[in-house]
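One chain of protein is taken out of this complex; the other chains stay put.
So, subunit A:
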Amino acid sequence: MNEVVHIGGIAPMPPDLQELLGRVARGDRDAFSHVYDAVCGPVLGLVRAVLRDPAQAEEVAQEVLIEVWRGAARFQPSRGSAMTWVLTLAHRRAVDRVRSAQASSDRERKAALLDRTPAFDEVTEEVESRLEREQVRRCLRTLTELQRQSVTLAYYRGLAYREVAELLAVPLGTVKTRLRDGLIRLRDCLGVGA
């Protein structure tokens, strides 16, 4: 597995991922193999953080990777980097899965969440790309407590903002605002461009 470690800058990814995706869109399996190596670690890590069940996570990660193969032609560089595109797909898929599972086990899930407010440390236990992780941790520390909790609950736990509000016992409008200004502060700290 290749390590994907990049610090700062606009594109936290291998420089040629976008070009590789272009080849994947034309059916190039060899190019896909390189894309796989570049994205699979973060995809699986993210899906596992949200789903917390290794077997389910592997299943969903596989679906995401197949979707990258199938949908490579839909990637639009003007909308963001290739890595962002892939990880946005992965997050969406993981969140969809969590929410559909949730319907059946809503009460247990809420109880578990309340029992154990997530800390970023917990999520990053298995992190390999140390530099990226360190930078994200450092920037998360610049957020207010409420911003940090709101952003991490939504992103790493896949909670809807209504659930975040309920869990933290703050008004809906406050959570919406904290998600936005928290991400803006992260964006500035990480030096993310469009």
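Quick note on the criterion: contacts are C-beta pairs under 8 Å (C-beta built on N, C-alpha and C of every residue); 3 or more make two chains touch, one makes a residue touch a chain; residues count from 1.
Everything below uses one rule, namely that contacts and distances are computed from a predicted model.
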item	value
Undepicted complex member, UniProt protein name, chosen from "NADH-quinone oxidoreductase subunit D", "ATP-binding cassette domain-containing protein", "Regulator of SigK" or "Alpha-ketoacid dehydrogenase subunit beta"	"Regulator of SigK"
On subunit A, residues whose C-beta touches the chain left out of the figure	1, 4, 12, 25, 27, 29, 32-33, 36, 40-46, 48-49, 58, 61-62, 65-74, 76, 79-81, 83-84, 87-93, 95-96, 123-124, 126-129, 132-133, 135-137, 151-152, 154-156, 158-162, 164, 173, 175-184, 186-187, 190, 192-194
